[in-house]
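Omission of a single protein chain aside, the complex is shown with its protein chains in their original locations.
Let's turn to chain A:
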Amino acid sequence: MAFEIPRIPLADWCDIALDWATEHFSGVTRALSAVIGTGIETITDFLVDLPPWLVIVAFGLAVWRLTTLRIALFSVLGFAFLWNLDLWRATMQSLVLVLVSTLFALAIGIPIGIGAAVSKRFWRVVAPVLDMMQTMPSFVYLIPAIPFFGLGAVSACFATIVFAMPPTIRLTALGIMQTPPELVEAADAFGSSRWQKLFKVQLPLAIPTIMAGINQTIMLALSMVVIAAMIGAGGLGGEVWKAIQRLEAGQGFQAGIAIVVLAVILDRITQHVARHMRRDKA
């Protein structure tokens, strides 16, 4: 028939690209993986080896200093609840993965966001990539992660970074670009260089917006860390995964509720910090 247009071998092309990248870079990424994997494991082991009550109290005190007594008490109660459910180890695994991934996402995302805000051309390259990163189903990132980083925490970490980074990039760029024009003009009028303008005026004013981005990144990181249980990341997601495989609805909901509790704790803390910074500004 007339419809014999050959199918575009998109999947094959992707495979070819990935194979090529694996062949050339997997040595490096595997080595990197070993380092990061050891790091994640060390931190997790350290936290798990400590008596849970000590970790909870220390965490509570830190949160109190950073935010309010209310949020600190809520965090302490939440963690005690997770400990009581016998999900302590899984919680710590998830928490460490979330924090490490977020740290990487910020370390990479904030400079990219700044670059995108400063250079229009760079923004034009970054914007569509961000759109793709955010619309691509998150599971897909897990597949290529394995040949590069192997099964386990580091692959989960990698997929999480890719998935959770876009809000940080976007809101960093947005925050900088939204600096009131009269303040940019004032900075220029007093002879600021581009970097002085950025670090003395634009970035400080963008901090509340950037904090909102960080909050979203943490939330996305948590959701991805849960999904990453499919490639052996463990943690609370691992508990859900186990429950699915054994069709244990109760166990599944218990782990699910634990994830919600962890999410609420992380959200309250980061939101409060972000709001607090906004108040400083006003």
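One rule holds in what follows: a residue touches a chain if its C-beta (ideal position, glycine included) is under 8 Å from a C-beta of that chain, and two chains touch if they have at least 3 such contacts; residues count from 1.
In this text, contacts and distances are computed from a predicted model.
Set against the options "Quaternary amine transport ATP-binding protein", "Sarcosine oxidase subunit gamma", "Dihydroorotate dehydrogenase" or "Electron transfer flavoprotein", the UniProt name belonging to the omitted chain is "Quaternary amine transport ATP-binding protein".
In the complete assembly, the contact with the undisplayed chain comes from A:204, out of A:39, A:147, A:204 or A:232.
Although one chain is not drawn, its touching partners on chain A can still be listed: residues 180, 182-183, 185-193, 196, 200-201, 204-205, 280-282.
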